[in-house]
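Every protein chain but one is kept in place in this view of the complex.
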Amino acid sequence: MAGNSFGQALRITTAGESHGGGNVVIIDGMPAGLELSEDDLRHDLARRRPGQSHIVTQRDEADAPEILSGTFEGRTTGTPIAILVRNTDQRSKDYSDIKDLYRPGHADFSYDQKYGFRDYRGGGRSSARETVVRVAAAAVAKKLLAQVCGTRVVAYVMQVGEIRAQIAAADRITEKQVERFSDGTPNIVRCPDENAAKKMIALIERLRKAQDSIGGVAEICVSKPPLGLGEPVFDKLKADFAKALFSLPAVVGVEYGSGFAAATMRGSEHNDIFVSKGGAVKTKTNRHGGMLGGVTTGMPILLRAAVKPTSSLPQKQQTVDRNGKKTFIRTKGRHDPCLLPRFIPMAEAMIALVLADHWVRVNGNRPLP
Amino acid sequence: MAGNSFGQALRITTAGESHGGGNVVIIDGMPAGLELSEDDLRHDLARRRPGQSHIVTQRDEADAPEILSGTFEGRTTGTPIAILVRNTDQRSKDYSDIKDLYRPGHADFSYDQKYGFRDYRGGGRSSARETVVRVAAAAVAKKLLAQVCGTRVVAYVMQVGEIRAQIAAADRITEKQVERFSDGTPNIVRCPDENAAKKMIALIERLRKAQDSIGGVAEICVSKPPLGLGEPVFDKLKADFAKALFSLPAVVGVEYGSGFAAATMRGSEHNDIFVSKGGAVKTKTNRHGGMLGGVTTGMPILLRAAVKPTSSLPQKQQTVDRNGKKTFIRTKGRHDPCLLPRFIPMAEAMIALVLADHWVRVNGNRPLP
Amino acid sequence: MAGNSFGQALRITTAGESHGGGNVVIIDGMPAGLELSEDDLRHDLARRRPGQSHIVTQRDEADAPEILSGTFEGRTTGTPIAILVRNTDQRSKDYSDIKDLYRPGHADFSYDQKYGFRDYRGGGRSSARETVVRVAAAAVAKKLLAQVCGTRVVAYVMQVGEIRAQIAAADRITEKQVERFSDGTPNIVRCPDENAAKKMIALIERLRKAQDSIGGVAEICVSKPPLGLGEPVFDKLKADFAKALFSLPAVVGVEYGSGFAAATMRGSEHNDIFVSKGGAVKTKTNRHGGMLGGVTTGMPILLRAAVKPTSSLPQKQQTVDRNGKKTFIRTKGRHDPCLLPRFIPMAEAMIALVLADHWVRVNGNRPLP
Partner (left out) sequence: MAGNSFGQALRITTAGESHGGGNVVIIDGMPAGLELSEDDLRHDLARRRPGQSHIVTQRDEADAPEILSGTFEGRTTGTPIAILVRNTDQRSKDYSDIKDLYRPGHADFSYDQKYGFRDYRGGGRSSARETVVRVAAAAVAKKLLAQVCGTRVVAYVMQVGEIRAQIAAADRITEKQVERFSDGTPNIVRCPDENAAKKMIALIERLRKAQDSIGGVAEICVSKPPLGLGEPVFDKLKADFAKALFSLPAVVGVEYGSGFAAATMRGSEHNDIFVSKGGAVKTKTNRHGGMLGGVTTGMPILLRAAVKPTSSLPQKQQTVDRNGKKTFIRTKGRHDPCLLPRFIPMAEAMIALVLADHWVRVNGNRPLP
């Protein structure tokens, strides 16, 4: 009802704010028998972590996860898994002088209207800080998917400002290509088109210096999705993916397959032809993005999410205070000049959670073999 | 779990296929005391009805709704409202020769993989036929919204193929402008830019004759939304809107406010400045589309949905049968050359259902005064 | 939220009142491939039907079910199954003179307080009439259980007034023993202890003539339950069973296994000893009623429900009207002098729905083989 749970058969419930004791997630419905330790969570948490490169926010969080329950002798027990991530680098003072101001592009005003008052420290619950436990929970979901159906979720930056990547075969992009340049150095913008990546990094640096920010587009590819997954009507897989991505801060658009480009296409050019390939039914092309009728066809799932430019800007902006009085604001907190690099693990997380939930819906929650 | 319910505090559950006894919806959670009769449902059902003009499918359904329960002496009682819409024009024979073939762009293959077999008559549950009871339920939701908060949902066609409408002030578009040209004749494409509308109609007619189809974009505007509506994190209003729209057949993209255009924008040009207007806090511009942090700001809500070209084509297309054998198919059923005109009431319906659900979440289900 | 859905993985949603167009249920989550026709529903509907004997209400309902959706060529398709049962014998006039009075023991007053007004015809939604579609839905659930795990649910009358049945081995009682005496004549009270049954029938007849009513206890036995079914903590199987039974009208108590008698027992006499029997672990005795920790042990499940005496009485009773003015009332509708005989199929229905839901939770909703 109040929107802090996600999923049905495999459901996560989260709590926590930017500041305070920490963030916690309870994962309910995970089958018993999955090998799991805190080490499994660290990889994606590190990819999401602030302070990981000079083009992201310099807030420094250790993001050390503690599994409080739900595992025994290195395996999930089938009971709920609680994961706690403490907040450490809390500079509440950064925010105290803006507690009565409405930051442009932020939830300050709408939260005040909804709740009567708000936790103004770092945006409280509206902060992207809350995604830390989504990413932790999704690391478990990814392990499940890998084990039960060999499904892999890989996201990468497709566009930053006007710079667009060229991706030949989305389902062949590996996480390694997203994380590292071919010379082994970190691909801090997470765009596997190296040429575009370098231009993106340069653009983001330029904007950071200009005290500005920039938007972009992420693409998510699911390879080897389970066949026939998704429910008809309201819980079409495309609908649950869209809700999942739009539930992330700053997402302003989602499309799959041909997406908005389909608006200008004829049916005769848009339809993907079914063909027989190695004994299996496939489609010749993949404009349908891996789902028909909201149910997977076995073709790679292709989604894109548009992310708006960071609203927090270190430059002076006009606004009003709680009394409607005109004033000016300059956000002093530490923020990302472009959200996309850290958005990548968040997008993967939400897609993995949807897939794992739908897998459990269909296959039940019996212990893993 | 199987995805045939939508909403939480105000929840609809639907059943029914393209063929068979009919479609039924149960609306649970509607407060007692709302005036309601079957007449209230007819208007939007007529807008959604097949056969209403020469640019939509010629299938002829009476779409006469019967309220089975939940009202007494002309008012809702607070108990569940069941609405039945019988199927009448069922030409099952149209489909029998394609029962073993996979129609390109349709759910035939994915449903077979999911369920082991399928009701092949007219797509069964994957048919847009099931939206008839969504529209009926939403007519009740619209009545609630109008009465309790004066909120209005208006959708219209924004783009068909390359033809784009020019809309000056979305929140001032009335349903009348969408339904009628200024000379009073029916605006059968439902685009309030009359100039564009006429070009769209001509394009759709051309494609129908060419045995082809065309995609497009719909825009939905919510004027006078309740302030502070929406839940943080997973049930952000934008997330529930997106799920709602993506749950409709053929939707391949959703964006709100600046949408995908935000990818190329700077924070300094994207942020909407808060200002005081007549004692109320507003934003000077509305690139944020009426929601910040997933919660309404009171500004008009602006959403767009991309709709793919109809997959059913009367022209010959290559495909495979259930055994993977290559064959050809020509869909003989009656279909829309462009889905957009009939998509308009469906889009309004889903947005109204989300808003009414969120309103009841916050305000509870006490009897209306 | 408004409480008209039941179950999670296999969920039913119902609508309908005592009077009006009819009652409808949507069953969501039933796996594809189960053979199903309207004939499968008639047996239990007939057992629940008013007018079936001289010791139950003489209201005459045809109770002919119509499956509106979710089946094709005699099998479930995996999509929602809607079942409609029309109301036929509606004598609204029976109730019009009591519309402003509060019948003792009825929901009239509490509904008025909740909804502001109510459908006073026959109790509206508070009438046992709404159970007709629960029984129809449960007939489908029973078919699923029989097919996938050979589980059988049998209920019978254990007590009417002071008359208690002697049941030697609950899990060996067959429905036939419940429905028929050993001489083949109908056991209209549904108590398999023939001696007790005859006394019960005589008592009920005596009370009917005295314009009074009597309470009783039903026992439900689940034989061959799936092993390890039930969820820890909130959805313990015992908790879901209790909710299911208490959701039926007139149920005022539920116990399982030793039940309230456990209050006077020592742990050393209450604990059931685990033993090995034919390669399987069993308990020597069954005071635990087939569930430990809310999860099945494989032993027969034993539940009992206490049912209060019918509140509607043809004799004069004191009450107040809507204005709080003292008055008298004599209920003229047709009512059961003892609810137990018709309660039996309702109790079986709710237990079967819980079991089927939990089975689908664990095993998923893949098509049946």
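Letters are used for the chains, namely A, B and C, taken in the order the chains are written, and counting of residues starts over at 1 for each.
What we mean here is this: a residue touches a chain if its C-beta (ideal position, glycine included) is under 8 Å from a C-beta of that chain, and two chains touch if they have at least 3 such contacts.
Just so it is clear, the model here is predicted, and its values are computed rather than measured.
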- Message: For the chain left out of this view, which of C:G122, C:P192 or C:G216 touches it?
- Response: C:G216
- Query: Considering the whole complex, which of C:R125, C:K143, C:R190 or C:R342 touches the chain not shown?
  - Reply: C:R125
- Note on the structure: Which of C:Y111, C:Y156 or C:W359 touches the missing chain? It is C:Y111
- Item | Hidden-chain contact residue, picked from the options A:A82, A:I167, A:L227 or A:V275 | A:A82
- Message: For chain C, which positions touch the chain that isn't shown here?
- Response: 1-6, 8-9, 14, 102, 104-107, 109-115, 123, 125-126, 130, 159-162, 207, 212-217, 227-236, 238-247, 249, 251-260, 262-268, 270-276, 279-281, 283, 288-289, 291-298, 306-313, 315, 317-320, 324-326, 361
- Hidden partner interface residues of chain A, rising order: 1-2, 4-5, 8-11, 13-17, 20-24, 26, 28-29, 32-33, 66-70, 72, 75, 77-82, 84, 114-119, 121, 124-125, 360, 365, 367
- Item | chain B residues touching the omitted chain (full complex) | 1, 9, 79, 232, 360-366
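Keep in mind that, in the parts below, only the chains that are shown with their structure count from here on.
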- Item | Those chains which touch chain C and also touch chain B | A
- What chain is most central when centres are computed from CA atoms? B
- Item | Centroid spacing, where centroids are CA-atom means, of chain B and chain C in whole angstrom | 39
- Query: Centre to centre, by mean C-alpha position, how many angstrom separate chain A and chain C?
  - Reply: 46
- Message: Nearest whole angstrom, what separates the Cα centre of chain A from the Cα centre of chain B?
- Response: 27
- List, in ascending order, every residue of chain C touching at least 2 other chains. 1, 9, 79, 360, 365
